[in-house]
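This structure is in structure tokens; I'll ask about it shortly.
With one protein chain held back, the other chains of the complex are shown just where they sit.
The letters A, B and C name the chains in turn, as written, and every chain counts its residues from 1.
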């Protein structure tokens, strides 16, 4: 059992055992009750409750004005969301799969991200763009991509990725309350995998703070989203072979909690960066670069990346494409023997 | 005088002294004469010859069928280009400024980049997307951006950036002849800056090969595009202070010439990565990560990045935003004293 | 007039006066067989998904007349830029069902080498361009291919499909605009089946029809009864001829109905009234065409049995052969990113092959089911 899972279905008072998906619904419900400026919209989020069920029950509780379906246009979803935010709402836009966000790319990078800056702070865009992302569900080419690096390279956006139910709720509530646009990317592979205790009602996990998912001495793994669980399994294995592994779950990619990263790497002297996206120019490259820039003198081995390959996402051979325990273990070894 | 400039206006036989912009026009003219599948289109590329003049004369010589204006839709320009390529043409699509490419992002990353892979090689997309990019012309927020990292993180695309007139011609011809989609990004700041000898007629610079723009012993600068010239000036300055600087002009960002990078860094033991784009997750992060992964044992100092700041592009304060000689010099120093 | 609905086959199976395209008997029977085989194949696809033999399926039930009628108006040398709900066209163009089933499985007989989810076909041999998941992207590509054919002086016509949801996409707008500006030889077929997953057409657009959207681009727009294979054929035939003559594109709205759930991942009962389904069931395009054939004395019980059993046997045979095949080889993961492997891909391939040889890699994928 890892730190992020609860085997029993019983929770302490004030908590409830939930899946990550349920925690996301709970976060939206909580904030919609709290603040009537919060609205949720996207394709199929109304009566159907979203293709994954993240918005189940919201239209019933809050009505069609606050949870509604849109035409099939991501450009329109985000463009309208920007307009709503400008006017003073707190829009939450769901993009059905992150693979389908590109028709809205202009509205995200040219408009939402730059509105505050280009208007000298006169106009702002507090909105959350929620989208399931990542592989592991046999979604093939266009239902599996990890596009976080595009957004991390876009000043003006914050990028948040939870890996546990409790964090999913706390980070989403923090994102909704944030005064700037937040890309809230949901690792769909673990939507229903493992459950965890989630605080009922108010629960905020501040943006910009990572967490030590596992303590260790010999090597640091930097990761986020579904990969945290793969890395936790790999760490168990490595432990058996005598390697003590520390795992940093970043939670927020932008702004990054540099301190937690650098402190861990300085302590262990070794770093493995794990991400699902194509290796070249992925977010992990930023982490490696940071280490190479700020604590190279503490390193006892190369900074190793275990990532998706530089290919589009496959269907049949998906199990080979995704970083898995064996590949993470091989990455760990490379920091010792290279 | 740097290696990439020619002070005199006289050229050797078989060469002509040109600006980078003229070399680009020359490349298109050469290939349009060579291959009637080559067509050029975009906003204002016809009678006006493009807002920078890159297509001047092409409509006159080749007619409206082969060089034509389009409606104001980047999505349509690239979508139509993909269709043309599928049907067997060699389209060259001009995007007026790289800042305006985002409405076409879906067609580029979901379609052009993935067509060969997703169809098992049945359908291919040999097209060139040309676009002026980068700062230094007082273009402000939306006429200055450097978006190369987005494309470098997209498997299926090649990304090419010339820094000299001769390379501009040779790399563009190679790109047009390539069987895969190529993002050909033109550093507009040096469109008309400095001239260089360019071979007349046939001239191909193969994709995937960098060049040593300057030899040195103490520290390696990795750069591309307009930054090559800034780095050359900085290297002159550094030389005066006793630092011997080697400059690698990457030319092709994807696929990267890893060998030239690693050999140089192994030789000098120090690396500075210079790029105009926002620092976080920029292409330079990939270069740092590569070094941290493959030749950390040769390093005598941190891998330093000198880049644009993590802000949108400004107007009035542009001179402070762009990496300049002083900032490159400071970066060089950091690899020695940190 | 864009709002009139073009129909040919009446309730009783008779063709409206003067409108019968009068196809030869054998051709009519062939069209019928294609429609039935398409449905049989679709049923089998869904069944295999339910049995866990393939990972996903998406049916075209109710839309067989629409897409077959449309594509039947083309020459074999004409190109298709399909969406994902026109599988009958593969049969029309003579694709071996084994290749189709291989695509569902993603095995080494799949022309796409197991790279996409089921039903995202690519068949160059049939001028059937690789299907994309992102909605609408084929529309501007079809426009561009049409522009290219015009530049080269070819007389190829391009037919492209999207759904009612697809009309809201960026590419619908620029695709139709480009095609009209350059008079590209393209037929845009919007299969309006009433729904985009759970979003009804009435929430997709406030326009009075999909066909009227043609006016925004200065091209003709026609509304046709999509459950009447002959009407769709006739309307598309005119559009194809117009395109081939060099008179430019046409928008055809084929009014039909998605009789199944959106896909094997969806349950329409959660958002759709059963009555609506019942009403449309009466307009089933196969039953309707059967009535027409009966009227023409081209249909018998025996013919029906032969058609249905023949279809089942063909699909059964295809499934058997396809299931006997293997996965694409591991190394193919790195092919076709570019024409040639880059140094980076070579290195990544070597690393993976090495790990695979050592064993165990890729094994834990099953640990996190959806």
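Rule of thumb we're sticking to: contacts are C-beta pairs under 8 Å (C-beta built on N, C-alpha and C of every residue); 3 or more make two chains touch, one makes a residue touch a chain.
This structure is a prediction, so every number in the text was calculated from the model and none was measured.
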| item | value |
| --- | --- |
| Residue of C:54, C:70 or C:181 touching the missing chain in the full complex | C:181 |
| Contact with the hidden chain (one of B:58, B:125, B:190 or B:303) | B:190 |
| Residue, one of B:17, B:51 or B:262, that touches the chain absent here | B:51 |
| Touching residues (missing chain, whole complex) on chain B | 43-44, 46-48, 51, 69-73, 75-76, 99-100, 102-103, 136-143, 188-193, 226, 229-230, 233, 279-280, 309-312, 314-322, 324-327, 330 |
| Absent-chain interface as seen on chain C, which is shown | 168, 170, 172-174, 177, 180-181, 203-208, 212-213, 215-219, 248 |
| Hidden partner interface residues of chain A, rising order | 39, 65-66, 70-71, 73, 75-76, 78-84, 86-89, 91, 103, 106-107, 110-111, 115-124, 155-156, 158, 179-180, 208, 254-256, 258-259 |
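In this section, only the chains that are shown with their structure count from here on.
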| item | value |
| --- | --- |
| Averaged-CA centre spacing for the pair chain C and chain A, given as whole angstrom | 35 |
| Centre-of-Cα separation between chain C and chain B, whole angstrom | 40 |
| Residue list for chain B, restricted to those that touch at least two other chains | 103, 106, 110, 117-118, 155-156, 254 |
| Touching two or more other chains - residues of chain C | 115-116, 120, 132, 134, 170, 337, 342, 344 |
